[in-house]
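Of the protein chains in this complex, all but one are displayed in their positions.
Let's turn to subunit A:
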C-alpha cells in the first residue's frame, strides 16, 4: 500500500504518546529508561518512517 503524506503525519502524531509513555511501560518490567533513550528511539522511528515514505511514499511512484 502507498504511504500518503497524511498517513505519515498521523503516524508521527501517534508515535508521540507511545514514546512519552514508553518509560512507564519499561518501568513495569523494572527497566529504568532515561529520557535520552526515549528521544533516540523516537528519532529512530522517525528516520524509519522517512525511509519508508521515500520507498513507498506518494512521490515515489512518479511514473504511474
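One rule holds in what follows: contacts are C-beta pairs under 8 Å (C-beta built on N, C-alpha and C of every residue); 3 or more make two chains touch, one makes a residue touch a chain; residues count from 1.
Criterion: contacts and distances are computed from a predicted model.
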item	value
UniProt protein name of the chain not shown, from "Cytochrome c oxidase subunit I", "Pyruvate synthase subunit beta", "2-oxoacid:acceptor oxidoreductase subunit alpha" or "AzlC family ABC transporter permease"	"Cytochrome c oxidase subunit I"
Where the unshown chain meets subunit A, residue by residue	1, 4-7, 9-10, 12-13, 16-17, 20-21, 23-24, 27, 35
